[in-house]
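The complex is shown incomplete by one protein chain, all other protein chains being positioned as in the whole.
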Amino acid sequence: MKRVKVLLVVLLAILAVSLVPVSAQDPVMLTMWSRDSNQAFLRELVDMWNASHTNQIDLTIIPAADFVTRVGVAAAGGEAPDLLPIDLIYLPAFARAGSLADITDFVDGLPFADQLIPAHMFLGTYEDRKYAVPFAAEGSVLIYNKGLFEQAGLDPEAPPTTWQEMYDAAVAIRGLGENTWGFYFSGNCPGCNAFTFLPYIWASGVDLLTPDGLTATVDSPEVRAALEFYKKMWDEGLIPPSAQADTGTDFFNAFTAGNIGMVGSGAFAISVLKNDHPDIDFGVTFLPGPEGGRSSFAGGDTISISANSSRVAESFEFIEWVLSDEIQLSMFASRGQLPLRIDLADNEFSREDTRLITNAEAMALGKTPYSFVYNQLYNDSTGPWLAMLQQAIFQGDVEGAVTTAQQRFTEILATQ
Amino acid sequence: MATTAQPRSNSAPVAIRWQPVLIYIVCIVLAILFLFPIVWTGINSVKPPAEASASPPTFLPSRIEFENYAKLNNYGKGVWTYVSNSLVTALITVVGSVVLSTLAGYGFARFNFPMKNVSFLLILATLMIPFQSILIPLFLILTQLRLQNTLFGLSLVYITFQLPFGVFIMRNSFASVPREIEEAALLDGCSALSMLYRVMFALVRPGIITVGIYAFLNSWNEFLAALIFMTKEANFTLPILLTSVRSGYYGAIDWGALQAGLMVSIIPCVLIFLLLQRYYVGGLTGGALKG
Partner (left out) sequence: MPEQLKGSLDVGIASFRRNTAARSAAQTTPVGRRYTGLFFALPAIIFTTIFFILPLLMTAFMSLHQWPLLGQSRFIGLENYVNMTRDSQFWNSLWFTTRYTLLVTPAIFILAFVLALLVNLPLRLIGTFRTIYFLPAVIGLGTSSLLWVWLLNDRVGPINGLLNQLGLMERPVIWLADTNAVMPAIIVSIVWKTAGFTMILLLAGMQAIPTELYEVAKVDGANYWQRMRFIMLPLMRRTFALALVLSVIGSYLAFDQFYIMTAGGPQNQTISVVYWIYKNSFTNFNLGYGAALSIILLLILVILSAVQLYILRDDTTY
């Protein structure tokens, strides 16, 4: 029934389109939806495109929490927009469902096709066909307050490289005053912690899923150790109590107040801190493993064209424009955002600030989980990932947390 | 401020042997508890932004300014677009709900017809399904009707979900009008429709206003359908703005903007209620309980 409906709508749309004579000169109005993180930047980018091109883009910003719902419903009715920037972790599910247009030929035709960030391209490829290219890159890193490091007698140029060093630094900074805290994380935010906590697990040499993404491997001593690491900092009051309830609203806010020593964060934080909080002297380093080692979550957005779009070629012109040298340097690199092409990672702007190079390196060594049920496992506020963190860290039951998570991961993986 | 309730002769089972002073104290304490969330939000919304999100919170503003309200324009197409979309949607919903409920209420109260009880129960059953459950089918139906991106289409859905309450209230309002009035009008040669229009309308006005206010409030405040059925930012309504403010930039809530947004959402509801409450309460009182 749904298929018939969708078919009907598509036929109607084709009919409507074919009735209107379209000459090559007529401007096309393309539609684009995006989640609302980083909306100011996106608006500027689209305005810039609209000012310089005949084909126009109508941008709609949707609250992040409802974005997938919104797109899913629209896709069901054949009403999805032409251009669709989405959080890359949803790509496997979207591509498998046939919601995205196959743009392999367009992508392969780009002169810099082999320079696009590999993590994004890996997620955007399904059964050897390409459905997306990078649109925003975020590698998770550890951001630390150099001023507090100095006050606490720590070397601000030698950030921690092991969990023990992180813990020691947190203790020292906590000692500075009643309202100064060693560490911060958003205790009720599943996505934030996938971004900033999973790398500790990866840096220990293990993962929660097998590489094919089909089997759960949560129950390991390394995962327990990582949870114990956070639990210890929580138990000893090195983390503000408000962290427990934070659904991500203070994921970044907390650090800008200047009384937090260290926090896991991403590239967006570097540019915002530099622009809006010049008073905070901060450093950027890698999220470490227990005894050294490092890892990062290679996240961000990709951009696709939806399967029901009748203007794939026109839409791809915008994508190609975004990835061009000019835009990558003038709009991305100049604002401290990571360029989406490896050949541009080293540029005049990144050379000015080594923190950006650290971020780009983190991005390059980063991982991204490939799973059709990522949303259910990691991103869902009621999912097993967040439940495990909370049970282990706030309730202190590491053993029970890991056992339960292993079981629920397995259950969810069995449903796909 | 309207003191609408005249002291009633039938406000039994009362015999005031209690001390009125004691009663007033209880009333005032309760009033403070009921008012404080709204009042405090109002006060906070006119603080300078930094003060509005101060920790620990302060009570009175150091100075009054409207910066928080101005910031609402940084979200999407700006607050006025959302307010006017919400108003248009609410108006269509109010008119539609009132017309449909009045007609149906009259039909159910005064006539017998085939399937009367079944259709009445079906209308009431609308109350029992969570909206989330029929979101996708509704979207597909609106798409078929080519109404998926229109405030009008959104209003049609809202009207449907106002019908259980509206038809119930209007049926009871008509049922409480003495039959003799109608019979006299019919003898004078009025048709059923013109009689409804000329005679009954005035008598069931409290019910109509009740249904209208209720439709306004629900339409004004609805979020999920508005977000799902509108595909263009230019058609978003006020509750979507609130959600955007809540999810914030980089996930960080701007508390001042949130408080301002809440006030923009609350004030029209409160004003409309205060202006029309005499009828609203009357409509519920006269109608709701006789059914």
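A and B label the chains in the order they appear, each numbered from 1.
Criterion: a contact is a pair of C-beta atoms (placed from the backbone, for glycine too) under 8 Å apart; a residue touches a chain by one contact, two chains touch by 3 or more.
From a predicted model like this one, the values you see are computed outputs, not experimental measurements.
Touching the missing chain, out of B:V46, B:L72, B:I92 or B:I159, is residue B:I159.
Of A:T60, A:S271, A:Q391 or A:Q406, it is A:Q391 that touches the chain left out of the display. Among B:V79, B:L100 or B:M230, only B:L100 touches the chain that is left out of the view. Take chain A: the residues that touch the chain left off the picture are 1-3, 68-69, 72-73, 75-76, 93-94, 96-99, 187-188, 241-242, 244-245, 247, 373, 375-376, 379-382, 386-387, 390-391, 394-395, 415. Residues of chain B in touch with the missing chain: 1-17, 20, 23-24, 26-27, 30-31, 33-35, 37-38, 40-41, 53-57, 59, 99-101, 103-104, 106-116, 119, 122-123, 125-130, 132-138, 140-141, 156-157, 159-161, 163, 167, 175, 179, 182, 186, 192, 196, 217-218, 220-223, 239, 242, 246, 255, 258-259, 262, 265-266, 269-270, 272-274, 277, 281, 284-286, 288-291.
One rule holds in what follows: only the chains that are shown with their structure count from here on.
For chain A in complex with chain B, the touching residues are 2, 5, 8-9, 31, 36-40, 58-66, 69-70, 73-74, 76-79, 81, 189, 192, 248-253, 268-269, 272.
Contacts from chain B toward chain A in the complex involve residues 74, 76, 135-136, 139-140, 143-144, 148, 227-228, 231-233, 240, 243-244, 246-253.
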